[in-house]
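One structure, as structure tokens, below. Some questions next.
Only a single protein chain was left out; the remaining protein chains are all shown in position.
Chain lettering (A, B and C) follows the sequence in which the chains are written, and residue indices restart at 1 in each chain.
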Amino acid sequence: MGNSVHPDTDESAIVDAAIAKLLQAHPPARTETQELLGAVFDSGLAWIHFPVGIGGLGLSTVLHQYVYSSLTAAGVPDYISETPIGYGMAGPTIAEHGTEAQIAHHLRRIFTGEFVWCQLFSEPGAGSDLASLSTRAVPTGDGWLVNGQKVWTTLGHLAQYGLLVARTDPDALKHQGLTYFLLDMTLPGVEVRPLRQMSGDAEFNEVYLSDVLVPDSARIGGVGEGWGVAMTTLANERLVLGATTPRHGGAIDEALALWSAREDKTSAAARVLRDRLLDLWIRDDVAWLTGARAAQRRESGPGPEGSVSKIARSSINQQTYELCADLRGAASLIYSAAAALDGTAQPGYMFLRSRAQSIEGGSSEVLRDVVAHRVLGLPPSHRPDKGIPWNEVPRS
Amino acid sequence: MGNSVHPDTDESAIVDAAIAKLLQAHPPARTETQELLGAVFDSGLAWIHFPVGIGGLGLSTVLHQYVYSSLTAAGVPDYISETPIGYGMAGPTIAEHGTEAQIAHHLRRIFTGEFVWCQLFSEPGAGSDLASLSTRAVPTGDGWLVNGQKVWTTLGHLAQYGLLVARTDPDALKHQGLTYFLLDMTLPGVEVRPLRQMSGDAEFNEVYLSDVLVPDSARIGGVGEGWGVAMTTLANERLVLGATTPRHGGAIDEALALWSAREDKTSAAARVLRDRLLDLWIRDDVAWLTGARAAQRRESGPGPEGSVSKIARSSINQQTYELCADLRGAASLIYSAAAALDGTAQPGYMFLRSRAQSIEGGSSEVLRDVVAHRVLGLPPSHRPDKGIPWNEVPRS
Amino acid sequence: MRLVFTEEQEELRRSVRRLLEKTSASRELRQVIDSDLGYDPEVWALMADQMGLQGLAIPEEFGGSGYGWMEQVAVLEEMGAVLLCSPYFASVILSATMLLSIDDPEARRDLLPGIAGGQSIATVAFTEDDGRWHDAPIRTTARPGDGVWCLDGHKTYVLDGMTANLILVVAATPGGASLFAVDARSPGLVRTPLETLDQTRRLARLELRGTPARLIGAEGAAKAALARTLDLACMAIAAEQVGGAQRCLDMSVEYAKTRVQFGQPIGTFQVIKHKCADMLLEVESARSAAYYAGWAAGEDPEALPAAASLAKAYCSRAYCHVAAENIQIHGGIGFTWEHDAHLYFKRAKASELLFGDAGEHRELLADRLGIESLRLGGGRIDA
Partner (left out) sequence: MRLVFTEEQEELRRSVRRLLEKTSASRELRQVIDSDLGYDPEVWALMADQMGLQGLAIPEEFGGSGYGWMEQVAVLEEMGAVLLCSPYFASVILSATMLLSIDDPEARRDLLPGIAGGQSIATVAFTEDDGRWHDAPIRTTARPGDGVWCLDGHKTYVLDGMTANLILVVAATPGGASLFAVDARSPGLVRTPLETLDQTRRLARLELRGTPARLIGAEGAAKAALARTLDLACMAIAAEQVGGAQRCLDMSVEYAKTRVQFGQPIGTFQVIKHKCADMLLEVESARSAAYYAGWAAGEDPEALPAAASLAKAYCSRAYCHVAAENIQIHGGIGFTWEHDAHLYFKRAKASELLFGDAGEHRELLADRLGIESLRLGGGRIDA
């Protein structure tokens, strides 16, 4: 992992020029949001590594974070936080695998937030083992008839479109019988139900698909090639996720605030809390530095190092929010699940919410397997489902 | 794990009477060691769970610890610490599987320390996977011709006898081709070489066996039944190991002594060391209590709970001795490997020595597997060596 | 030292388990959580009438059965296992202990039989807004009035403060921290329910505005009684924690055996196996600590303060860790509102925070014993 890459000065110049031109032509303070975001897209600053003409400048991803910081600092709305799935997953997937018509129809609208997207991958029976999913898409005269259940669907209740992976060939090996669709969520038979989680709110949804008739024009990638397309979606997810946490922000900032507000700073028990805080502060900063270093090293696209960051982050966050609970002491006994359902902010929410961070988007256990195989080259373990058609593999 | 057993009052009465009679007839202060230990054996207090006549009283093991504490407190030499392998491994193995002649020849001499024993199980290629061992015993007219290499042989340089497991049938499954011998270490072809470890001393040995001719009368258990006999040896090992650490002794006592001797007890860094000390003190005491509880629960013989204790103990010891190093601070930079080789006691020795505790006698990884299977009933993992003759299994 | 149960004690445990399995399984738990009252009066009555649980450790002269603390440990372990929602802890552990720790025969005769029989639900109100459990300054005051005392101030984190009909309030008099009995219907008492992290244990905040109260024991007697009550409360909550932690382990092992991913039960994955093995290690260790504290409570009162802090410190961390691992092993489903895993996780954290967290109890342990006496042969804990 020795070789390093640093931003090409030509790329910096191109990007700086594009930003300057954009901000001059469309001063953020005096431009309506949709128009402004449309202009960002048109100037190629939406996804700088996309080809020119579809939101990009044909550059590497090295300056991705720089562009994002520069634009949001200049007053452009936070297009990543506001359309995380559209920006981070749908956009790159469509850019790479979509037809011209799909690219033309979707990309600009994704970036401006006109189309909200959700992801329809996980199922109750397919969590870590995503490729074992059971939602069926059966060809009909007019397209595909889809039946199944998806779960953990963020933004499902608001989305116009969903990134759907379904099984089109149950007799094939599990990775080979999948096909990927850009699902219109307004189609008949799509039912979205809120899914309440332990923190009390319903951030996620279950999506029931009952005889949904999907036109073949919604298919992206070939029949049976859904797994490869899904890999593009997931690989790009992390490029985006890391970008939004500022240094010393989030969990550690909350812990420091609680420490500052604390009366007892000198008792023996307080000293020990303080050391936990310092240890976590260091680990948090080191994780941030690792992200920054990875971004500087990255020439093109995300690599498996993202898995390492996610393992570290979820663990640091969980421990830091637990420290926050301890710093608040008895006050942490109070919590309103009802307020959480209403969306009211309250201390203790992230203590609960953070438990999901080591599960969602790839559990820490699965990610460690990935790191061991893809980064360290350790030999694969025995897999009883290997080389066996999907419909012959045991499932729970 | 709900049901509990407590000492039968009859057993207490029997044991107390035997102890009283022994101490009256053979006052430890005025009795020569060999004679005294012989008398302990003859009164059935050596291994109370053995049959009467061969060192036991035919009782359960519940009062084992009580007898040991009572006798050593009364001045009987510490027969467990001084003959750990003889007492803990050879004795129970011979008592259970030996012929009358073997029992008569060995048991009393084991207890009195006349015969020192070592264990010849591990090999360079067979560590965690003990049953894959390669030392061969080939039948000859007069007995068995043994060739191979053993390693990690504590007391090998002093032992008259060794507990030897060797492969007698390479075409059988790995657990089924083994045979167990009581090896006379003075036979021609037995060569013992010291093995130096990271702490600088040579506590262990390598034992090279070159064309050693072993009479069939040294065999214990049937041909091909060596694995079952070895399991007896290993299961009994733990009954003995736990018995010798007093509450709050060992590592935690050293840490407390270092804390007491420390000048700086109030700086922020010292406070944090203090909390580590308290945390480890609690974990140490809880481990001791768990051992005491297990002993009170145990009706007959050792169970897999011993694995849990060993995992906990090795981790607590390693962390406590590392704390000792930190408490000593810069002074821990000094260490003499030469002094360790000479057997001179010095601080820091156990910091190094304790690293082996999570490896020797079953690594923590193997023990967690054992706990998961035998205590929790989790399903076995795939084993490529299962159902395959030993000589067809890959080895490094 | 005796860390195992007699056959009679085990039989008691089995009876309690049978009762709770029949009356307080997951479905009933959800109903009680969502109910106004926060506990099931029918189950409460069964506990009292069929099994005499409320009076288990209360002396016979006050209507109880006079059993020891190890029986209580067995009962609490089973209650913790099912997250029983009931005022048992407040009424039986806190209140009865408080009354038995203060020399006031008349108050005992008046108040204990109701607690022992389950007709009366009592609680102890001692913590104030600063959230301190140990040696906290008492700002609630008591002044002598016309035949009765009058209390002013507030109390919070009062266990089952809304359902209790008898509230034992610690308040300051010129003679020091003193205990007062307050009828829940008294004028000047305003009770507010708190929304709690732990959905299975209700808390309330009380305001006292000239509330009439009866002095229990002598003025200044509450300090020592409260210290002893807290020790026993820590021992008791450790027993609950062991029960809850064991249940988390059981849930994880069961799920690992049945949930299939990658064509095999996830329990065949070595990392899941090792997680479960480590959970077992912590549960068994926690059990040893809790039983030791239970033994000390009955047989070695001098060792109790340290043993209680030891158990509270260890069991709190073990339960939190095991409950978090249980969610992790369950994956997404373990994170949903519908699954019980989070109820255990919240109970684990809340019961760590109640009566002082692990760090605080490590310090209490050292303070109580003196760190020097932790050395070999030096400590009373060696008992």
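Methods note: a residue touches a chain if its C-beta (ideal position, glycine included) is under 8 Å from a C-beta of that chain, and two chains touch if they have at least 3 such contacts.
Since the model is a prediction, treat every value here as computed from it, not as a measurement.
Shown chains touched by the hidden one, complex as a whole: A, B, C.
Which of B:T140, B:S210, B:S260 or B:S336 touches the hidden chain is settled by the complete complex: it is B:S336. Within the whole complex, the absent chain has one touching residue among B:K265, B:R374 or B:R395, and that is B:R395. Only one of C:F5, C:W149 or C:F269 touches the absent chain when the whole complex is considered: C:F269. Of the candidate positions A:V138, A:M231, A:L289 or A:A338, contact with the hidden chain is made by A:L289. The missing chain lies against chain A, touching residues 1-6, 246-249, 252-253, 256-257, 259-260, 274-275, 277-279, 281-283, 285-287, 289-290, 292-293, 296-297, 305, 308, 311-312, 365, 367-369, 371-373, 375-382. As for the chain not pictured, it touches chain B at residues 122, 124, 126-129, 132, 151-152, 195-198, 200, 267-269, 272-273, 318, 322, 325-326, 329-339, 348, 351-352, 355-356, 358-360, 363-365, 368, 383-385, 388, 393-396.
Chain C meets the missing chain through residues 269-271, 274.
Here is the rule we use: only the chains that are shown with their structure count from here on.
Taking the mean of the C-alpha atoms as each chain's centre, chain A and chain C sit 42 Å apart.
Among all residues of chain C, those that touch two or more other chains are 264-265, 269, 272, 359, 362-363, 366. Shared contact sites, meaning residues of chain A that touch two or more other chains, fall at 268, 272, 384.
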